[in-house]
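Only one protein chain is missing from this complex, and each of the others stays in its spot.
On to chain A.
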Amino acid sequence: MSLLELTDVTRSVRLPDDRILHILQGVTLAVDAGEHVAIVGRSGTGKSTLLNILGLLDAPTTGQYLLEGVPIGKLSNGTRTKRRGRDFGFVFQQFNLLPGRTALENVSAPLLYARGRQFWSRTRLAAEMLERVGLGDRVDTMPDKLSGGEQQRVAIARALVRGPRVILADEPTGALDVETGGEVMDLLDEIASQTGAALVTITHDLAVAARAERQYRLTEGVLVPISLDTTSDWVGDVPTLVADRSARTERRLPEPTDEAGVPA
């Protein structure tokens, strides 16, 4: 049994003019504990929507999503929210640190929604986590006094402080230079492997994607497995995409259709 399992998941939204926009179509994906999976795709191809569904921030329109074998459709809103807090850690492109709060307060913020020992020991746990990401000397520093790389480290510490089963990283290096991005990914990989958490990275950076054990490309809202040649065909520091495992051509999101599926 996989940790996360999507089967034929679709996500559609109704536009103001009553047309239906199909964001995801028939997505099937399984992620096991401790696995690192990368999903690449251009902007607007539904990567973030897929990540939101994985992180229980959004729900599929059709299809099945099993979390440790449990269909999430059968969970109440409250249970989904609690599992989101307990089982998932989010790392955002823009860090999304809480303004006006120190690094320590930011990292301890998720523990305010925990229970028992985690709640009462939140300051100590947050300090330990900051130490672990190499920011033990910046606990009382405000986010705006930290560099981009340091802010993302704080965000990583915050994502990991509750000991999640899955880390969902949405363009974690998108706002960083190549070198800092590499350091951040090293840290993310290291801590994920140490904690045994699954890491799902969404990126349009092939170098970042190449760190994962498995890569997928999202095209027309359809997820397809790909392989990145990380040994021979590099252009500079970036690996090249040598072959999709399907014959689909990469495109932006499909055109909206009416309810019968006819393109508008």
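One rule holds in what follows: a contact is a pair of C-beta atoms (placed from the backbone, for glycine too) under 8 Å apart; a residue touches a chain by one contact, two chains touch by 3 or more; residues count from 1.
FYI, contacts and distances are computed from a predicted model.
One chain of the complex is hidden; its UniProt record names it "ABC transporter permease", one of "ABC transporter permease", "Fe-S cluster assembly protein SufD", "Aldehyde:ferredoxin oxidoreductase" or "Cytochrome bc1 complex cytochrome b subunit".
Looking at A:R14, A:R115 or A:K145, the residue that reaches the missing chain in the full complex is A:R115.
With the whole complex as reference, residues 48, 52, 55, 57-58, 77-78, 81-86, 88, 90, 92, 96, 98-101, 105, 109-110, 112-116, 119-120 of chain A touch the missing chain.
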